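One structure is given below, encoded as structure tokens.
Take a look at chain A:
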Amino acid sequence: MSEPVLIGEGMTGGYGGADILHSCTIAVDKGQIAVIVGPNGAGKSTAMKAVFGMLNLREGQVRLMGEDISALTPQARVRKGMGFVPQNANIFPSMTVEENLEMGAFIREDDFRGTMDQVFELFPILRDKRRQAAGELSGGQRQQVAVGRALMTKPSVLMLDEPTAGVSPIVMDELFDRIIEVARTGISILMVEQNARQALAIASKGYVLVQGQNRYIDTGQALLADPEVRKSFLGG
Partner candidate 1 sequence: MTGYLRNVALFAVMGVALALTGMYQSWVLALTILNMSLISAVMALGVNIQWGYAGLFNVGVMGFTAFGGLAAVLIAMPPVPEAWAVGGFGAVLGLMLGAGTIFAAILIWKRLPPGKLRVLALILTLVVGYMITRFVFAPATAAIERINPATEGYLGGLGLPVILSWPVGAVMAAGLAWVVGKIALGLRSDYLAIATLGISEIVIAVLKFEAWLTRGVNNVVGIPRAVPRPVTLQQYDWVQGVSQRLGLGLSDTARVIELTGYALLFVLVLAVLIWLSENALNSPWGRMMRAIRDNETAARAMGKDVTRRHLMVFVLGSGVCGLAGAMMVTLDGQLTPGSYEPLRFTFLIWVMVIVGGSGNNWGAVLGGFVIWFLWVQAEPAGRWLMDALTSGLGVESALRSHLMDQSAHTRLIMMGLALLLMLRFAPRGLIPEK
Partner candidate 2 sequence: MELLNAIVVLANFVLIPALAYGSQIALGALGITLIYGILRFAHFAHGDIMAFGTGIVILVTWWLQGQGIGLGPFPTALLALPVGIVATVLYLLAADRTVYRFYRKVKAKPMILVMASLGVMFVTNGITRLIMGPSEQRFADGERFIISVRDFRDWTGLAEGLAFRSAQALTIVVALIAMSLLFWFLNRTRAGKSMRAYSDNEDLALLSGINPERVVVITWAIAGTLMVLAGTLYGLDKSYRPFTYFQLLLPFFAAAIVGGLGNPMGAIIGGYVVAFAEMGITYAWRRVVGYLGPEGWEPAGLMQILPVDYKFAVTFGILVLVLIFRPTGIFKGRTL
């Protein structure tokens, strides 16, 4: 088995107090979509934050393209090629869409206009609204700004924490379409999703977490077909 682009292997740890993750493993291959699902409080977001370096691991390690990055800060991981879209407060509300993207490219020294054009091609609505304050956009558009901002560093992996939280089903479908398109450009995607059924449908790999442990790991289709998974986690 070849080394995945990003892997958090045997992660154990929490926010100081009791461990939330217990030897949990999450990985994503190049250009693929990996989805973390599970019941409330299963440690989905925690697992993602662990991969991004936002909590200290007691055991296990995180590797990006084979390189051990466990000791790096989130900011350093961004420089290494990881993009992260937090669940809340993921844009600069008073700044224009264009400025949001510029801030996404803050660490880049080179000319990033090409990347911005790519983002605008991916999310055409943002091109029309690029002079508007991001905070004035609709929920779905704001999520596009957030994803666009994270893409500005040309990451090899994009991590999304519940990107469809609080948006309408139509907007959700559109967002998933966009995410598939991003993956087609060769960017690996790791996301945490509340809407497990829809997310698994587009996932090449699904991780079902329960109480901070891996319960099922399989392709999205296989998990959707598994009666056990359907019964326990997808509501029948």
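As a working rule, a contact is a pair of C-beta atoms (placed from the backbone, for glycine too) under 8 Å apart; a residue touches a chain by one contact, two chains touch by 3 or more; residues count from 1.
Inclusion criterion for the candidates: all candidates are chains of the complex that A comes from, given by their letters.
Note that this is a predicted model, so its numbers are computed, not measured.
Peer 1: By the touch definition at the top, chain A has one partner among 1 or 2 in this complex. Which number?
Peer 2: Looking at which candidate touches chain A, I get 2.
Peer 1: Quick one: in the complex, what on chain A touches candidate 2?
Peer 2: 74-75, 78-79, 84, 86, 89-95, 99, 102-104, 106-107, 149
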